[in-house]
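Yeah, one chain of the complex is gone here, protein chain that is, but the others are all in their spots.
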Amino acid sequence: MSQQVIASTATKARRLSADEIVEIEHEMTLYPDKRAVGLEALKIVQKHQGWVSDESLLGIAKYLDIPAADLEGVATFFNLVYRQQVGKNVILFCDSVSCWIMGCEGIKSYIKDKLAIDYGETTEDGDFTLIPVPCLGDCDKAPVMMVGPDMHRNLTPEKIDSIIMDCKTIQD
Amino acid sequence: MVTNPLTKNIDMSRPPLDITAYEANDGYQSVHAIAKGLSPEDVLELVKGSGLKGRGGAGFPTGLKWSFVPRGDNSPKQKYLVVNADEMEPGTFKDRLLMEGDPHLMLEGMIIAAYTIQASKAYIFLRGEYTVSEVVLRNAIKEAYEKGYLGKDILGTGFDFDIIMHTSAGRYICGEETALLNALEGKRANPRAKPPFPQVSGLWGKPTIVNNVETLCNLPGILTYGIDWYQGLAKGNDHGTKLFGVSGKVKTPGCWELPLGLPIRELLEGYAGGMQDGLELRGFLPGGGSTDFMLPEHLDITLDYDEIAKVGSRLATGTMIVLDDKTCPVGMVGNLMKFFAHESCGFCTPCRDGLPWVDQIFRDFENGEGSEKDLQILHDHVTYLGPGRTFCALAPGATAPLGSGLKYFKEDFEKHITEKRCSYKH
Amino acid sequence: MVCIRRGIKAGTALLHCGDGNISPADFSGLIEVEKSATQTTSRGIGNLIVSDFHEEEINS
Partner (left out) sequence: MAKIVIDGVEHEVNPDNNLLQECLSLGLDLPYFCWHPSMGSVGACRQCAVMQYRDADDKEGMLVMACMTPAADGAIISIEDEGAKSFRSEVIESLMTSHPHDCPVCEEGGECHLQDMTLMSGHNYRRYDKKKRTHRNQYLGPFVNHEMNRCITCYRCVRFYGDYAGGTDLSAQASHHHVYFGRHEEGVLESEFSGNLVEVCPTGVFTDKAFSENYSRKWDLQTAPSVCVGCSVGCNTSPGERYGSLRRTVNRYNSEVNGYFLCDRGRFGFDFVNNSDRLLEPVQRVDNTGELLADDQVKAFIKEFKADGTIGIGSPRASNESNFALRAMVGEENFYAGYSDVEHESMQVLLDLASDTAFHSPSVREIEMADAVLILGEDVTNVAPRIALALRQSVRNKAKDLADESRIPQWQDSAVRELAQHDLSPLSIISSAVSRLDDVASDRVIESLSVVAAMGHQIANKISASAPKADCSAAHDQVIEKIVEQLKAAKRPLIIAGNSNGSEVIRAAANIARALYDFKDNSAIDLCLLVPEVNSVGMSLMTNAKNPLGAALKKLHDGTAKRVIVLENDLYRRASRAKVDAALTAATKVLVLDQLPTSTTANADVVLPATAFSEHEATYINYEGRAQLSFQVHQCKKQAQPSWRWLCDAEHVDDLVERCCNEVPGLARLREVLPGENPFIAGMKVPRQSHRYSGRTAMTANVNVHEPKQREDKESVMSFSMEGMPAQKDASVHAASWAPKWNSNQSISKFQDEVNGELKQGHPGCLLIERKDSSGSYFKAGSDSIEPSANQLRLVFSYQIFGSDELSARSKPIQARMTDAYIGLSPQDAQKRDLRQGDVATISPLGSP
């Protein structure tokens, strides 16, 4: 087999933005170990960029001087760190047992048809991403879901329509 | 006398009380009591004497847990208190109510706990999705610092105490005490072997106590109103009040603070308004997704750690999930298996490779492809994933609904095989 | 081939003779280093793994 050197896919590290750095520096005062700040930095970058790109991850690893491989290991372990591009509004759809009993399957298929996306996919216009999430801790008002930071309870198809409508109006 | 110490300030129709309003209703009295001259040992005796048990799910006596923390000069100087606010047990929604309803109660509880074990720093490990709780808690912490209940030399006691908010990046396993510590350290949240217990080597190897939100919220009442008051609250031999929740197809699902020892029937038919019209109770999980099924004939058992254990289930979080007769029990257990398979951290073999097999078998059952062979494999996995076989309690927790489901709903599983479909799907 | 490393003390030069025709015995004590007419080298130093590799800020 010939010397197979794959064109170096070493992506270039992205230089973190000023305000990302300010927040990361603040986190450094709260944790005695930079490994813990690495996880916080992933969340900070995601807050600013919407998701954690390869370049962002390498930027954090370089800035904090922690191994990129370890940071990747942590980033890909957790549900809420997105290592792929996501839409402007991330729908965290609860499909745990109480919501299941209260008929979340129906609501999910309604959303699937309406936005033409399935779990883990983003709408064509980049507005919505649908992600399953474990029990959101609001089971007496099941079925529930979150869109970005906001919780939506006692979901019905009508409510889904109004939620999607509101998101669209905010953007335009 | 106060009978609902946990929810006395909570009214979800309005924002939570600010610090002054909170103080007006006996708020932070326990901290003042400490400042008047309660030593850490005094407080430890009080908590031990109260008989308070952990509300996270394990039900371990809190005072005993604290007593394992090494004290005195030759113990490591830096100790940590960590609040397990990573509420992700399926069907559990009690901690959210406490944090969004009355954040100062938890903070006061944290000060008491930290003072007892002399931890100068505490991390609140809050669920990432609880965005409202985060805002409310950060505000309450700010208020507490301004009033001198946090920071350096609290009320002249010489005790320094800082609270740091950490939001989880989302993983059920972080609810496991030692996996939570690994997540806080910015590492992959695999659990740790016990022993050594966190009291000896916890956060960054230092002595650490991890307590659940509701456990901490019990502490102010104990110190302010005393042990006799506390032990008078409950009917059975467990002490204090507890948040009980009911979800599923009941008339009025919700979460209420009730004394321990209350019969289950009173919770289901009284507070939750009984089953919705046209539906019969088929069974229920008394304490969230990791507990064994109980049947209608168990309704007269009291909500008490020991009583429920006698019938092979667990009180655990105390939030009940109700199964009606129009919902497929196989589907319900299958949903839980999908949850546990997805939330396995991938560290030990039985859980990482066993649960996905169980999950795929349930999918086949739902698509009418269930078989006797697969049913036998499910039974094998109930013992295969049992306690002691895996590295932590996640998979054993999964075998609770699985084992009891297979036992109590045997005929439903058989019907899925013979009819090659799920008869409940309308 | 020049390899600039932050971790080397100013005034010191680090010589790695590789498998080329540079003999360590030809040098001792002090040396002079000048830029030379460009001859190409086969492998370059891509394989060198050091933690103090000096990344030049390509300014313009």
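We just call them A, B and C in the order they show up, numbering each chain from 1.
In the analysis below, contacts are C-beta pairs under 8 Å (C-beta built on N, C-alpha and C of every residue); 3 or more make two chains touch, one makes a residue touch a chain.
Computed from a predicted model, the values in this text were never measured in an experiment.
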*Partners of the unshown chain among those that are drawn*: A, B, C
_Omitted-chain contact residue, chosen from B:192, B:298 or B:416_ = B:192
*Which parts of subunit B are in contact with the chain that was left out?*
171, 188, 192-193, 195-196, 200-201, 204-205, 341-350, 352-357, 360-361, 364, 373, 377, 380, 384, 388-391
_Hidden partner chain, residues of subunit C it touches_ = 1-52, 54-56
*Taking the full complex into account, what residues of subunit A touch the chain not shown?*
1, 3-4, 6, 8-11, 33, 54, 57-58, 67-73, 76-77
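Heads up, the rule we're going with is that only the chains that are shown with their structure count from here on.
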*Centre-of-Cα separation between subunit C and subunit A, whole angstrom*: 45
*Using mean CA coordinates as chain centres, what's the subunit A-subunit B distance in Å?*
26
*Could you give the separation in Å between the centres of subunit B and subunit C, each centre being the mean of its C-alpha atoms?*
61
_For the subunit A and subunit B complex, residues of the former touching the latter_ = 30-33, 35-40, 42-43, 73-74, 77-81, 92, 95-98, 100-102, 133-142, 146, 149-151
*Once bound in the complex, which stretches of subunit B touch subunit A?*
87-93, 95-96, 127-132, 164, 166-172, 183-189, 204, 245-249, 253-255, 285, 289, 319, 321-324, 327, 331-332, 335-336, 339, 342-343, 345
